[in-house]
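Pasting in a structure now, in structure tokens, and then I'll have a few things to ask.
What you see is the complex with one protein chain gone and the rest in place.
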Amino acid sequence: MIQSHLTRGWPPAIAATQGRTERPAELPGDAPLAVRGLTVSYGEKPAVFSLDATFPAASMSAIIGPNGAGKSTLLKAAIGVIPRLSGEVYVFAQPLEKARARIAYVPQRASVDWDFPTTVMDVVQMGLYRKVGLLGRLSGAMNARAQDCLDRVGMADFAHRQIGQLSGGQQQRVFLARALAQDAHLFLLDEPFAGVDAATERAIIDVLKILKAEGKAVVAVHHDLSTVRDYFDHVFLINVRRIAEGPVATTFTTENLQATYGGRLAATHLDELSMASGAR
Amino acid sequence: MGAEFVQFSLTPILIGIFSAIACALPGNFLILRRQALIGDAISHVVLPGIVVAFLVTGVVAAVPMLLGAAGAAILAVILIEAVKRLGNIEPGAAMGVVFTTMFAAGVLILEQTDTSNVHLDVEHALMGNLESLIWFRAEGWHSLLDPVALASLPDELIRIALVCALVAALTRIFWRWLKIATFDEGFAQALGIPARALGFGLVVMAAVAAVAAFDAVGSIIVIAMFICPPAAARLMTNQLEHQIGWSVAFATLSAILGYVFAGYGPLWLGAQNAVSAAGMIAAVSGVILGLACLFGPHRNRIGAARDAA
Partner (left out) sequence: MNAFLQALFLQAGYNAALVAIGAGLLGFAAGSSGTFMFLRKRALFSDAVAHATLPGVGIAFILMVSLGGDGRSLPGLLAGSALSAWIGLLLIEWISRRTRLAEDAAIGAVLGVFFGIGIVLLTVVQSMSAGRQAGLEGFLLGSTAGMLFQDAVVIAIGGSLAVLVTWLMRRPMTLVAFDSDYAAAMGYNVRRIDLLMMSLVMAVTVIGLKLVGLILIVAMLIIPAVTARFWTERSSRVIWIAGAVGAAAGYLGAALSASAPALPTGPIIVLVAAGIFVVSLLFAPVRGVLAAVIRHRRFQARVHRRQGLLALAAQHPIREAYTLRLLAREGLARPDGVPTETGRAQAAKIARDERRWDVAREIHQDAGLTGRYDGLTPIEEVFTADEIAEFDRRLGPPVALGGA
């Protein structure tokens, strides 16, 4: 951004030692989400360190890595829910604050108190709060829109249910409906499939695929390696630092996974993986 | 229910009602945010606030005392946050350290200063004196239309009515933000809502309500008003909008019944003197909460029907 002149006359010998962790030199362009040099630390231990990441439009991206590798941290820091120690975030080439209206966020289901006294419809309407402001009236059209979003996740009949009475999968669908109501272009999901039933997982993935077809960008923290090939187009492998990023076909390889998980990737996982890829 | 009622009971009852409502409104959110005890902390630091205000100004006047109390409450909130963050200490312990220290400082200063000749003493601040806030010039219901009599309404009534209106207005204006930031803070921040500032604002609002209420119901009993009506309301409904309504109703009921029982209860039992109205209001709110715990339709943690899971 500031200096393009400073690399003049300085030998590229070091480039020979560059491997996977090489940074893309150029600025993010108009990618839906890009972070540059992102470091977040809880106390004295960086949770993510000097990350560069670029997530493409009209595709579904997975953030993958072992537990404690900084997957959720990356997402939360990208959207400003937790403070960053250093680094920059660009959303459609704009700073985060200017682009908030274009982002929809689905937090981890367990991050809220489901005993809160409210109904399913109320939660979905929260996705419209940015649009209606503090005191604006929720018009009939907006209510219809909220109802439509519930319909899209298969929860139309639950609009007036108390949220404490929902199953885990239903809670996740309600959160997705709320994100849909935001009418965003970039969808960030934190572990959307954690602890949900198979039918819900199917329903969520169908909705996300429609979003992709509409040209929206979907970025999800994901930890089920066996479904990556089925669900996603793009992967970002992380273990505190970026290990690799790119299309699933070329980046989601055994070598890169080995590098991401180190010894932690048990042989069984690799087996599952080869079965999943062999099945196609 | 004639002239005597208007003169001696109307204003205390109204002050009690406004105090209870002004505290119950922010109390609803404090309870849902697991911050119920911030009301405890705030109410304890009111005393050092008014003592310091008296030291600085040298007069016993309502406005500096209220400002001092509000300042102390805000200082306490900031100190609690600082101790919590800097020392990495859990919120309950941080509150305990801060408010007891400030309270101790307040008592010490009070003992060091010669305030015995002024109407400022610990018990007043702790217990309130609702009974004394009478409407001197009132001669009956018609006084409500008499500008001369109205001008002599106790200042406390005007003040708490204004604060109650302010709290209600702020709750209404920031309703959506409060609701979303209380339910899902991360999502609120992602929407660009200043959730942290909002949380601080809520605590300040609670502090203002506590300060305005303390000279009527006493600073400790304010805690009961923060917690009991909203907690009972939570057990009556599963809808936040209705919960607010119930809490206002319970607050009003506590104030009226508490005042009546304190004033007339002992007489019914054959005793001579009335008992503390503020204490009785807290007791009644406790009985309401107890009944809600036993019979409230939504008292149990898991919804009654968990069908179609």
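We just call them A and B in the order they show up, numbering each chain from 1.
Everything below uses one rule, namely that a contact is a pair of C-beta atoms (placed from the backbone, for glycine too) under 8 Å apart; a residue touches a chain by one contact, two chains touch by 3 or more.
The shown structure was predicted, so the numbers you read here are calculated from the model rather than taken from an experiment.
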Candidates B:Pro26, B:Gly199 or B:Gly279 - the one touching the absent chain: B:Gly279
Listed residues B:Leu67, B:Val107 or B:Ile134, member touching the removed chain: B:Val107
Interface with the undisplayed chain - residues on chain A: 1-8, 10, 12-25, 36-37, 39, 41, 44-46, 49-50, 66, 85-86, 88, 115, 239-241, 244-247, 249-251, 253, 255-256, 258-264
Where the unshown chain meets chain B, residue by residue: 31, 34-37, 39-40, 44, 83, 86-90, 92-97, 100-101, 103-105, 107-108, 111-112, 122-123, 126-127, 218, 220-228, 231, 234-235, 262, 266, 271-276, 278-283, 285-286, 289, 293, 296, 298-301
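As a working rule, only the chains that are shown with their structure count from here on.
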Residues of chain A defined as touching chain B within the complex: 76, 79-81, 97, 100, 103, 105, 107, 111-113, 115-119, 122-123, 126, 129-130, 132, 134-135, 162, 164-167, 170, 178, 188
For the chain B and chain A complex, residues of the former touching the latter: 32, 173-177, 179-180, 182-184, 186-187, 189-193, 234, 237-240, 242-243, 301-303, 305-307, 309
